[in-house]
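Excluded from the complex is one protein chain; the other protein chains are retained at their positions.
Then we have subunit A:
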């Protein structure tokens, strides 16, 4: 189950109660168990508590926690990406930066409008704000947790020294900001990447497996990106509907204070109905986002990581071919043959290694993807059913309440039996 709560003050501190992660079963190996039990949001920074339980001797203690910021996760990701040894592995995608823009805006409004709102309005808005913060928190904690769990469940990554430092080192990792050169380098890397895309489609593939993977990944990648965007729009619409119910409920409650008519009491009761509808619609929207949209988002990124592996292999293949050509040329010229031979041997080795580990990685990626989809689709469906049943029940109850006295009018309690 997931739940959370927090208080906020004007110094913008927000504490979160955790959120048990709803990720793929990546924690089933008890020798190294990682989770993020809580997180703290202070102004722009989120501090995640990374908690580790392990039986491995490579760690100093069997159980420990460290605070980590988002930037430190990125540092870990970049370090791993730059490690040449891991070229044949799918590097778990970096978690996106926590985005509290939406709730932050609302909090600002809350602070400004405090004096002009009634106590009830203020409390209500505060509650809504808390719910929004909670939704963002759930998402960001989930994605950071899964990131780490991908490493801990991978036989090679879990032994990585930097990963262990990340988990264990209880001081600030002092991740320095990327200087201009590095940032520019990053930009350059992206340009090279798109060149890789041309490369990957252009290179002549000898291995049937990789040929199929290439086709599949390229196609799947565009479709899942599309599905993610459409899912986001759909979730947005759900939230808009919830918002509208909120306005309706607010309007119904806004009858003049000195109005004592019976009708006003009716309206207040109706306001309650709409308030409940709002809460339920909101929950449907956020659960859908957490299970469906986030799933699609995650796998869009993961597919990209798999594609990156293919690029690296394609580059190695190209290098291999070039080294073959260079060797032939050297032999023709009779110069630098030993060097060319050495080069060719290395390129071939690298390429073979990438192919072998790549095949393993891509195969386990398929399995992982299927498992993740299954789990999240099941959970999403179960939540949809639950929410629909709750709404059904509540409508039933309100229907009953509003009609139970009428024997002659349209809404007979007997109508319920039709259901």
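One rule holds in what follows: contacts are C-beta pairs under 8 Å (C-beta built on N, C-alpha and C of every residue); 3 or more make two chains touch, one makes a residue touch a chain; residues count from 1.
The criterion applied here is as follows: contacts and distances are computed from a predicted model.
Visitor: Unshown chain, UniProt name, "Sorting nexin-1", "Eukaryotic translation initiation factor 3 subunit H", "Large ribosomal subunit protein mL64" or "Serine/threonine-protein phosphatase"?
Guide: "Sorting nexin-1"
Visitor: If the missing chain were put back, which residues of subunit A would it touch?
Guide: Subunit A touches the missing chain through residues 1-11, 13, 15-18, 20, 37-38, 114, 119, 122, 127, 130-131, 134, 216, 219-220, 223-224, 226-227, 230-231, 233-234, 236-238, 240-241, 243-245, 247-248, 251-252, 254-256, 259, 261-263, 265-266, 269-270, 272-273, 276-277, 279, 283, 366, 369-370, 373-374, 377-378, 381-382, 384-386, 388-411, 413, 415, 418-419.
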